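This report refers to the structure that appears directly beneath it.
Removed: one protein chain of the complex. Kept in place: all other protein chains.
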Amino acid sequence: MDPIFIYTMKVRDYECDTQGHVNNANYQHYFEVTRHEFLEKVGLNFYQLHKQGIDAVVSRVEIRYKVPLIGMDRFICTVSRLERVGLKYIFHQEIVRQSDNVLCARAKIEVVNLVNGKLSQPEVFDEAFKEYI
Amino acid sequence: MDPIFIYTMKVRDYECDTQGHVNNANYQHYFEVTRHEFLEKVGLNFYQLHKQGIDAVVSRVEIRYKVPLIGMDRFICTVSRLERVGLKYIFHQEIVRQSDNVLCARAKIEVVNLVNGKLSQPEVFDEAFKEYI
Amino acid sequence: MDPIFIYTMKVRDYECDTQGHVNNANYQHYFEVTRHEFLEKVGLNFYQLHKQGIDAVVSRVEIRYKVPLIGMDRFICTVSRLERVGLKYIFHQEIVRQSDNVLCARAKIEVVNLVNGKLSQPEVFDEAFKEYI
Partner (left out) sequence: MDPIFIYTMKVRDYECDTQGHVNNANYQHYFEVTRHEFLEKVGLNFYQLHKQGIDAVVSRVEIRYKVPLIGMDRFICTVSRLERVGLKYIFHQEIVRQSDNVLCARAKIEVVNLVNGKLSQPEVFDEAFKEYI
């Protein structure tokens, strides 16, 4: 099944640590950047939403690290699949090295919606994501 | 049960994002910093090990985000418990806000040992962690 | 002359890059953290000020890198001296490795004050810094 969203990036040298690999926490940044680009594609802007009192907040992440990326590697980061479970949205995401299509990391990221700081039905997201569920 | 290791930190303003909260990926940094301080306490240094060809590598993380930290918050980050399962070490870790003892995040981090790039018995860690298992 | 403020930190491994040294941009983080701790000492909080419409904004930095810090190094970061020049505050700052007192970096950071986005007399800072000028 094709991913519902793909974003291409390239490793920046400062993201690598003394082992020569992208530091683990930066994968979480890559996944976040990709979700925000996906939001932008469906007409939503993370910061504008925040100023309206709507905050998409990560409640749980699970990341499996398979093969390390190194400096200047090109890779794609996907939203492979999107699920709505209770009040949560679950983003299934992958990072794949572009040179050889090797899977580098796979994540399951749970996001909830706060409206003025209170856990809420994610209505603005239901509308925006309706084609992808 | 008391944690086996505690490290105290304070949120740096640049770690917060436009929502005013510590960005999710930074919790992963906090957990890593605490593991490396724990290593130092048992006589091991992450970078020295790397130069000897021994790399502790995270293979999986699971983080639950409960309550966000904000700028200048003091918090403790723990290694609550350490397990050896197969070739893996599993670090159970928590982040607790110091002002009111509220649990902010809880993690389960799986680490494997590479020797010259090959998955290996984590002997250097077995020796170092023997009191804590 | 003694510095007017000192803050002690320790290098975090993720702040180092593949050369094994703290990445240059992180020194700027260290200098910022130290200024914000200094602000806190004189009763001001960067984020609270922002919520009141008062933003201390860096307009110019000059950093000389002398000796690189490496993973787990302890160091002190200072505000050595503070000047008020026109509408600007100029922070003279240093980073000194604790093990041997070696100067690692020296900075001159110019900060201006925005009130509701407009360049303004830094009155709140004049009051807070009056003992240090």
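Note that the chains take the letters A, B and C in the order they are written out, and that residue 1 is the start of every chain.
Methods note: a residue touches a chain if its C-beta (ideal position, glycine included) is under 8 Å from a C-beta of that chain, and two chains touch if they have at least 3 such contacts.
On a predicted model such as this, the values are computed, not experimentally measured, just so you know.
Asker: Identify the residue among A:29, A:60 or A:97 that touches the chain left out of the display.
Answerer: A:29
Asker: Just to verify: which one of C:28, C:80 or C:120 makes contact with the chain not shown?
Answerer: Of the candidates C:28, C:80 or C:120, C:28 is in touch with the missing chain.
Asker: List the chain C residues touching the unshown chain?
Answerer: Residues of chain C in touch with the missing chain: 18-19, 23-26, 28-29, 32, 46-47, 50, 55, 57-65, 68.
Asker: For review purposes, identify every residue of chain B that touches the missing chain, sorted by number.
Answerer: 13-14, 16-18, 20, 23, 25, 71
Asker: When the complex is taken as a whole, what residues of chain A touch the one chain not shown?
Answerer: On the side of chain A, residues 12-14, 16, 20, 29, 32-33, 36, 40, 45-47, 70-72 touch the unshown chain.
Following the convention adopted for this analysis, only the chains that are shown with their structure count from here on.
Asker: Averaging the CA atoms per chain, pick out the one whose centre lands closest to the mean of every protein CA shown.
Answerer: That would be chain B.
Asker: Between 0 and 180 degrees, and as a multiple of 5, what angle does the rotation take that fits chain A onto chain C by Cα atoms?
Answerer: The C-alpha superposition of chain A onto chain C needs 180 degrees.
Asker: In whole angstrom, how far does the Cα centroid of chain A sit from the Cα centroid of chain C?
Answerer: Once rounded, the distance between the two centres reads 33 Å.
Asker: How many angstrom lie between the CA centroids of chain B and chain C, rounded to a whole number?
Answerer: 28
Asker: Hunt down the residues of chain C that sit against at least two other chains at once, touch-wise.
Answerer: 13-14, 16, 20, 71
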